[in-house]
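A single protein chain has been omitted; all remaining protein chains appear in their positions.
For chain A:
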Amino acid sequence: MSTLSAALPHLPILQVVVPLISAPICFLLQRAGLAWAFSTLVSWLAFATSVMLLRAVMADGTIHYEIGGWAAPWGIEYVIDAANAIVLVIVSGIGAAVSSYAPRSVLAEIPASQRGLYYTAYLLCLAGLLGVTITGDAFNVFVFLEITSLSSYVLVAAGAGLDRRALTAAYNYLVMGTVGATFFVIGVGLLYMVTGTLNIADLHERVPPLLDNRTVHVAFAFIVVGLGLKLALFPLHTWLPNAYTYAPSTGTAFLAATSTKVSVYVLLRFLFGVFAPTSGLMALTMDYVLLPLAVIGMMAATVAAIYQYNLKRLLAYSSVAQLGYMVLGFAYGSVDGLTAAVLHLFNHALMKGALFLALGCVMLRVGDVTMHGVRGLGRQMPWTMAAFVAGGLSLIGVPLTVGFISKWYLVGAALEDGRWWIAALILASSLLAVIYVWKVVEAAYLREPPAGRTVREAPLSMLVPTWILVLANIWFGVDAELTVSVARTAAMGLLGVAP
């Protein structure tokens, strides 16, 4: 007990260091079973840490943690407020669910020699994502972003055992991801050149007066585009569909639910926490770049999803569309819009996590996640397909699911600004989402299974984590009190509005 209370003030650093140190240990463990058990334990520890941090932040406000005792503008500082505390919970929560789900799926999809490495890469990725989210230092963001990226290329490439195309997908992802990270670091470098600081809070004081400085403009452009690439802002999403399609099921579920969300958060942090949200520069970028791209992406990617035959690819396109919703939310630049964006960040992680985990069950039993593969599965794998349908309903935004909460706030925020045509487009894209979800339902429930195929329901070890996420979809869809209050606090914090 005493050790625990002694550890409490150090939770911020433990949040990152525990998974980071665990990665090499996991590598040394070698054996898949041990590596799995260890990485799952670490994931749950990280989840517990993040929940404690969120509670502390909601109760007492922002936490500052100076690493090594070096004071802020010079040393590296971890800063946790509502906006990143909720992202930490998303990342570690999804990590805990996915790693609990993993052993059977990994056994089936990844060659024996690579399983230990796969868990190691997962832990590195987890550490990187948590680090990006928690840190209050711009260069530190870059370092963790690279840790995340390199390990996620490995996670994608691990799908090569099933389909060699995973290698080209990972290579494509590597090139694009590196371009994105490089753009980001160029932007940070330029800011450092002008201001002489890397601390985000410090930048927030020094950058706004310099907003008519050309160097700052270039830095702004590089950061927006670099992070836009990382978060798969349409049309910079080109790396995403293949990466999600060919990665192993667990890798896809983890990356889809967390990595783009973290990038959205970083973009939010830089747009609102470094550059002045009320400046003309921001207003123009929002209105003429981010908003139109978000709207086009939301529509085009949804239409693209309708035509997909491979379900992982279908969900990947749907992710691009859903990221459009998030960008849309913060492109309004209002408290309501930002609340909707942060809320959707959380809600979308729950939906996509549940959906990709359900597809992982299909992959395990059928070995084929195409429209053909799911035919007749409604009867053969009732629990798996029910989970998929529930996730799909949430994606559409049916009441009593988290999707509805997100849509409600997004549409409300659009109307608040008098942008009724955007509200109409959001509803239209929800209707289009009905089509692609329906295509799967039709195949699974109204078509006969291919002759002679007999499949059993997925094992409990996979169904339970899947259903935990499905139930979370419903739980937070019915009782949105908690998520909405956190999202609102986060939005106010980012905009610097007093609550």
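Here is the rule we use: contacts are C-beta pairs under 8 Å (C-beta built on N, C-alpha and C of every residue); 3 or more make two chains touch, one makes a residue touch a chain; residues count from 1.
We adopt the following convention: contacts and distances are computed from a predicted model.
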Protein name (UniProt record) of the chain left out of view, among "FeoA domain protein", "Na(+)/H(+) antiporter subunit D", "ABC transporter permease" or "Inner-membrane translocator": "Na(+)/H(+) antiporter subunit D"
Contact residue for the chain not shown (choose from A:L167, A:V434 or A:L471): A:V434
Option from A:A37, A:L167, A:V289 or A:A386 whose C-beta touches the chain left out: A:V289
Candidates A:Y101, A:W239 or A:F330 - the one touching the absent chain: A:W239
From A:M176, A:L268 or A:V440, residue that would touch the chain that is not displayed: A:M176
Contact set of chain A toward the excluded chain (per top definition): 171-172, 175-176, 179-180, 183, 211-212, 214, 217-218, 220-222, 224-225, 228-229, 235-236, 238-239, 241-242, 279-281, 283-285, 288-289, 293, 300-301, 303-304, 306-310, 313, 317, 398-400, 405, 408, 411-412, 415-416, 420, 423-424, 427, 430-431, 434, 446, 480-481, 484
